[in-house]
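Before any comments, here is the structure.
What follows is subunit A.
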Amino acid sequence: MTKIKSLADLKKIKGDLQSKISLREKSDTPEGRVLVKVAMATCGIASGSKEVMEYMIDELEKRSIDAIVTQTGCMGYCYAEPTIEVSLPGSEPVVYGYVDTKKADEIIEKYIRNQELVDGIIPVNYQTIEKDKEE
Partner candidate 1 sequence: MIKLTIDNRTVEVEKGTSIYHAARKLDIEIPTLCYMNLGDLKIEHKPGGCRVCVVEVEGRRNLAPACATECFGGMEVKTHSIRVLNARKTVLELILSDHPFDCLICAKSGNCDLQDMAIKMGVRSIPYQGEKSTYKPDFSPAIIRDMDKCIMCRRCETMCNDFQTVGVLSGVNRGFEAVVAPAFERDLDHSECTYCGQCVAVCPTAALTEVDHTTQLIRDLADPAKKVVVQTAPAVRAALGEAFGLEPGTLVTGKMVAALRRLGFDYVFDTDFAADLTIMEEGTELLDRLTRFLGGDKEVKLPMLTSCCPGWVNFFEYHFPDMRDIPSTARSPQQMFGSIAKTYFADKIETHREDMIVVSVMPCVAKKYECTREEFKVDGNPDVDYSISTRELAMLIKRSNIDFNTLPEEDFDKPMGESTGAAVIFGTTGGVIEAAVRSAYEIHTGKSLQRIDFEQLRGIEGIRSASVDFDGVEIRIGIAHGLGHARKLLDDIKAGKSNYHAIEIMACPGGCVGGGGQPLHHGNPAIIKARQKALYQEDVNKPIRKSHENPAIIKLYEEFLGKPMSEKAHHLLHTHYFDKKQKDVLLD
Partner candidate 2 sequence: MTSIKLKLKESDVQQLKKVAKSFNNEPGELINVLHKAQEIFGYLPAEVQEVVAQELNVSVAKVYGVVTFYSFFTMLPRGRYPISICTGTACYVRGAEKVLDEFKRLLKVPVGETTPDGKFSITCLRCVGACGLAPVVMVGDKTYGRVTTDGVKDILKEYEDVE
């Protein structure tokens, strides 16, 4: 990895990374990829999020769905672990709770393939500071 040598350097890298990510997340085109984030904090892992993540990676590949599965930290919904967030190209991210492999299968088949929402959505109930920033 090359070192970041100045603030300007840092800002440039940030710009590049942001556009790369927004291209990936926000693109409406069919080429846009599905993004799945699995909450992999201690409580998530304890309730089986690791298995869910592995399942997602394997199954999405088996079913030839172009998707990126990444891990993330605690989303705060400890009561509903494991939780995952699914972003389809062009739509708002949706968080699902109590996800096991069965539920994951349903999410892949119904939501990711057909954009049909599945039971078990966790409504996001907070504001982020980024949103505030845009105002």
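Just a few scattered comments:
Following the convention adopted for this analysis, contacts are C-beta pairs under 8 Å (C-beta built on N, C-alpha and C of every residue); 3 or more make two chains touch, one makes a residue touch a chain; residues count from 1.
A word on the picks: all candidates are chains of the complex that A comes from, given by their letters.
Because the structure is predicted, anything quoted here is derived from the model rather than measured.
For subunit A in this complex, the touching partner among the options 1 or 2 is candidate 2.
Of all residues in subunit A, only 42-43, 45-47, 77-81 touch candidate 2 in the complex they form.
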